[in-house]
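Missing here is one protein chain; the remaining ones are kept as they sit in the complex.
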């Protein structure tokens, strides 16, 4: 029976997470000796529920959700890798706002108070010397709704993922206040991880390792911007080649060529997340409670470190 | 002096092959304040005739007029329906008052109470129709039509569900009322006796399709509730005549439901 | 030989202060295949009495029994309702057949057609109730009750909406049917003449609360449709007597709706 | 199915209100037991125990969070539902009375009813922004459909004989509507309002999730995303309670207006 991988992308995304779709489309899993089937759901909570219901063996979920669950008593989930640890976020604003300082007193769209995008934006803006508390924060939920509200002129600025941004129509009428690089510099956290249950880790460990291997190999290959663009043109015929090329350049250092999971980064991530509002009052968790480096280490031993 | 006039009125129900004539070339005219009784076998079109005069139904052919204009529902006539048609969610008093849209509230209420009293339902003014017996419902429907004090009263077997004594009482009350406040009355009944007591003129209708086959003046003096007109020889004669005509129609008319029965 | 028995039956409608007795300590018994007619003023509880015998309503006090057991709706009796109660979405034929749940389909249909013919509605077997006139609807309700061929027939003014001639025809058809296939009949009417023609025995009921105030044997020979019993001196005498009793009740009983009217 | 029992009976009361309350409590108890059982068996705290939920409710109440969110939601809900009632009943009645109009627009109403409300959200944001207007609009769109369609059906099922009688008394079209048609359509209206009230409540949550996040919908998102299932259940139960309160008050209204259907019906 196939190894089911639950992801929350509805089609090949425009971010490094595209390795999952590309790996499948280009035979990486087959070559690693595992039959993979993708199960698409909309958001992390559904992915979590699906994993627990045994509707899949591995799920790509946001790290804060995983930490929340572990802190609240879930003990059988383990992160084994991260195909897309970077932060493809940016802050976009209406065209007449060109400097973050202008944002004070304006309205700013966020997912919800205390959500990850809120905390990250606060941190990024703080690094630019802008205090988010002096803005009129509008919780807007879904990323697409935030973009729509911006386009409709209902908010002055908002955070959005690079994927959302690159899909937006009429992008010229929106100015980018804070780019992706600034984001990662301000908050070097691993936002998404692939998790499996301890049970799967016990019974289907070989397949878990094969999946990791395929994804690592794919990431190493797609580091090459030309290759990525070439394959993405096939997967996403609706996106212009020029746009893909711009994105490819931007992602040059974001690929999980070594599995995307390091103790230091995870430690930073945990500490940072425990500083945000959502985590107030929660029991601190140890790394071993929610990660297992074993499979990744096995794979890396076999493959060797990435070149360059 | 003609108040209501029907000229060559025809009407059929149903569509296509189901189409069945109910009335055929019916002509009649009612003088103002005349009481005309319609007699005829079951299903011959009496109710349909009343609906035409009330303006509730337009004729297929011919012309119906009240004071030389087409009848306007509610403005000219009030009707006692054969099946009562009470509003289930209104009390007896409210049912009567409903027929008095032009009166102020208090006046409508007073008028309703007066007519409820006339039909013997004072004690049931607050009852809902579902709490009344068949005869009581019919009297309520009667009160509703009378309370409107219309120029034309259309009555479709208004006493059919009453016991003989209440029926006689109601006949007398109606005749008394018509003395005080005359109206043109078109009255459907199944009782030959009732026809003779109430009518200035009797119309005999034939079964399907309904036609007026005979008109009969009833020359008894009024008021009729004093002295017994039944004792008059003319009464017995007219009664016999009507009875025989009706019997003949029911048994021998090919349109009758009982054609050929013996 | 008693078929139906009511012992000291009382029943009131409504709750609390609205509670009003409809029947008070009514006792009566019907012999098998006897025709008993109930006469009484409007609202005196005749319909209620029939519902009790049908088993549709349990008494507050006292006992109702058919063959010494409580009545089971449908099993013992069939009823002609005063307000017809036809099923609007069934054709005339289907309405009759609905009352024959125990018969196979084809047989029910044949039986329905036979009784539709009896009441003169063969031509309207496929019509819906809304397409029938008042009298035709009543005949349909009659056919439905007769088609069940029950041991007890409960008839609530079954001919009230028929013209005099059709009424007479139906009376005769009913009497003929009872000769061929006898049944115990409890028959409510408002016509003293009808009571005398149909009844073996007449019960007189008083107004609110309903009580049986007089019982009267009607000794005319049967079959009554041959020869005119109305010509008999006894007929005139009984008629006079019943008429006077009823008149007295309607005008002078404090429970009557027309108490004190003159 | 037990057969219908004798009715319109002599002073016989229907199953008393006391029995009903008792049965409801028994049923509620069963549900709670089932819930406790589910909480114990379903893995990994996806279902909080009743005790944890009560505890969470106490906490939320003492923090004042529930009250605040409830207030926000109720304003959105009340505005949207109120507008739906004011528009839905007259529109449905008009569609029922004027046959050509009804037959012309009804397919479009069906089409609109079948279109997911989320599909309109971009449009609503453009036209109405993110505030109470936009939220009330989403509630309105959900609640108005059953109200229109039930009123429409109720008016179409009117008793033509009664209407003919009313016309014969000279009653105006409006008088006939008010005294004959709408009272006759009352059972339809009440179901329409019930469904409108429940769907409106659901749409309140949707609106709060998809335009500016706020109220009970906002809390639902918060607790759902952070896996605080006890708190999550408190919000769900609060929503269910609002639904019960609104629909039960409709029952009172219906009871008052239906006294003419004599007591004693089973």
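A, B, C and D are the chain letters, set down in written order, and residue numbers restart from 1 in every chain.
The criterion applied here is as follows: a residue touches a chain if its C-beta (ideal position, glycine included) is under 8 Å from a C-beta of that chain, and two chains touch if they have at least 3 such contacts.
Quick caveat: nothing in here was measured; it's all calculated off a predicted structure.
Contact with the chain not shown here comes from a single listed residue; of A:144, A:246 or A:268, that residue is A:144.
Interface note for the absent chain: among D:56, D:201 or D:230, the touching residue is D:201.
Considering the whole complex, the residue from A:41, A:157, A:177 or A:195 that touches the absent chain is A:41. Within the entire complex, the positions of chain A that touch the omitted partner chain are 10-11, 39-42, 45-46, 49-50, 52-56, 143-144, 147-148, 151-153, 164, 167-170, 173, 238. Even with one chain removed from view, chain C keeps its contact list with that chain: residues 51, 54, 56, 72-75, 77-79, 81, 83, 85, 87-90, 98-99, 101-102, 128-131, 144, 148. In the full complex, the hidden chain is touched by chain D at residues 1-4, 7-8, 14-15, 19-20, 23-24, 27-28, 31, 42-43, 46-47, 93-94, 97-100, 103-105, 107-108, 110-119, 122-123, 126, 145-146, 149-150, 152-154, 156-157, 160, 163-164, 167, 172-174, 176-177, 187-188, 190-191, 194-195, 197-199, 201-202, 205-206, 220, 224, 232, 236, 239-244, 246-248, 261, 265-266.
Note that only the chains that are shown with their structure count from here on.
Highest inter-chain contact count (C-beta pairs) belongs to B-C. Centre-to-centre, using mean CA coordinates, chain B is 26 Å away from chain C. Shared interface positions of chain D, defined as residues touching 2 or more other chains, are 8.
Chain contacts: chain C has residues 13-14 touching two or more partner chains.
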